[in-house]
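I am attaching a structure below and will ask some questions about it afterwards.
The complex appears here minus one protein chain, its other protein chains still in place.
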Amino acid sequence: MLGRSDAAAIPEPARWRDRIRDRILRGIYHFGWRIAARLPHRLVAVIISAISWMALRQDGVHVRTLRHNLALTTGAPVHTGLLRAAVKSYLRNFYEVLALPAWPETEIRRRVCAVNEPAVRGAYAGPGAVVALPHSGNWDLAGAWACATGMPVTTVAEQLSDAEYAAFVAFRESMGLQVVSHRDPEALTTLIKAIHDRRVVCLLADRDLSGTGVRVSWRGHPITVPAGPAIVARRTGAALLPAVCQFTEDGMAIIIGEAITHRQGRDGLTRMMQDVADFFADTIARQPEDWHMMQPFFFGRERAEAAR
Amino acid sequence: MSTLEILALLIIVMVILVWRITWLASRVHRATMRAERTWSALDAALVGRARRAAELVTMPGIDPATALLVLDAAAAALEPDLCKGDRERAESDLSHVLDAVDPMLPTSPTELASERARASICRRLHNDAVATALFLRRRFTVRILRLAGRTAEPRPFEMEDGSIAL
Partner (left out) sequence: MTYRRRSLRVGMVCPYSFDVPGGVQNHVLGLARYLRESGHRPYVLAPGELGSSAADLGLEDFASAGVAMPVPYNGSVARVNFGPLSAARVRRWLRNGKFDLIHLHEPITPSISLLALWAAEQPVVATFHTATPRSRSMQLASGVLRAAIEKIDAGIAVSESARNVVIQHLGRDAVVIPNGIRFDDFAGGRHMPAERTAEWLRSAQQPRLVFIGRLDEPRKGLDVLLAALPLIKQARPNLQVIVAGQGSRLLPAGCRTLGTISEESKIALLGSADVFVAPQLARESFGIVLLEAMAAGVHVVASDLPSFVDLLGARHDRRRLGDVFTVGDHRALAQAVLQVLDHPDPMRAKRAQQAAQNYDWSSVGTTVLAIYRAALSTAPAKRTGSSMG
């Protein structure tokens, strides 16, 4: 659940500006997780406000892409208030990911509430559960919550390279979260095995990085989403549940949808993922600021990094 | 720089580009060939596994229900002209069946175990080769210049091996 998808798939960035940004990010990760949880909340809020103000002023490519994605999803032009809230939400996610190792299980359970929880508990107790999520709220926390409430999770990480990130994986694995690399040719087999081992498989399903996704429509616009969640669900007979994480004042809600019907064939896969995308788009539209999609999402924008 | 110098420079650049592209094309070709060869090896290994499983029914002391279960699963896997998805399912089913019957067998089938291990390794090698081939084929230059030619895009073979000690 480490998907900082803006840090892209492995091949090294060519531009010097990206290299510097990478260095800074790496530095933040390296030290951030040590101090993040100890910072007083007021200070964190102030830092987040300051950075979001700067980001909006600079209006770089990420912010512009975010605005574009939000506009097409909500179907209306994005006013500054929403954009600012979205950037703050992204930063809040960043902060919480760093702070997670310092939170005890009680804190995690306190912060998270799940809407329609019986759907996933029932599936877990029965045929198994594959949960598909978009890049909304703090999906990392959702995984931690599932592990803390008796449902061990297996997930695919979008980025997993340097020693600095290894600390994240090590902590999450100690919580019972199994992390599979997206570059692992055995990934699908491992996910299927996870269902047989009575684990919940959680996958980010709104952005296809592998190039082997299916075409669906997101609020009338064509996009590609990964077919993985549907494949694993069909192959193992597990229930496919879409879920969206959205922040609340001092915590987070995981809104879980109803299980998607399994359908056969390649078309069936597409229809299943279409149902997932519909749930995502509808739920996100109700609280769009928590959807941190700062990468090209719809066709028609530069897909350079997404090509791999 | 005189026109002659510019021309010479251009030619050098062209030569380098052509060389790089040819090299890339040969890598793509090698990778695609490797994906095909590993598929042949995997196919042979799967057939070997299914045949060896079918031979289990001749094991002395085996009960008819187990024999039927195994024979049926093996026959389904050996069926000719299966499409990829069906073959994946049939081979996975065979793995599950073999796992399930393993404690019921009177003696431990070592030959079958090594066939299963061989199939698993061949599957790993095939999927690895496919991943490399796909990675190369999806490169921008390769797509734009159609360096992969008319060869079909290889796909991984996703099946479950079952519990084998590897």
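Note that the chains are named A and B in the order they appear, and that numbering of residues resets to 1 at the start of each chain.
Definition applied: a contact is a pair of C-beta atoms (placed from the backbone, for glycine too) under 8 Å apart; a residue touches a chain by one contact, two chains touch by 3 or more.
Quick caveat, the model's predicted, so the values are computed rather than measured.
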Residue of A:K88, A:R183, A:R199 or A:R271 in touch with the missing chain, whole complex considered: A:R183
Option touching the unshown chain, where B:L125, B:V142 or B:M159 are the choices: B:L125
Chain not shown, touching residues in subunit A: 10-12, 160-163, 170, 173, 181, 183-186
Sites on subunit B contacted by the missing partner chain, in the whole complex: 23, 27, 30-31, 33-34, 37-38, 40-41, 44-45, 114, 117-118, 121-122, 124-125, 127-129, 131-132, 135, 166
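In the analysis below, only the chains that are shown with their structure count from here on.
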Geometric centre distance via CA averages, subunit B-subunit A, whole Å: 31
Footprint of subunit A on subunit B - complex, ascending: 92, 124, 127-128, 130-131, 134-135, 138-140, 156, 158-161
Complex contact set, residues of subunit A against subunit B: 183, 185-186, 188-189, 192-193, 211, 231, 235, 307-308
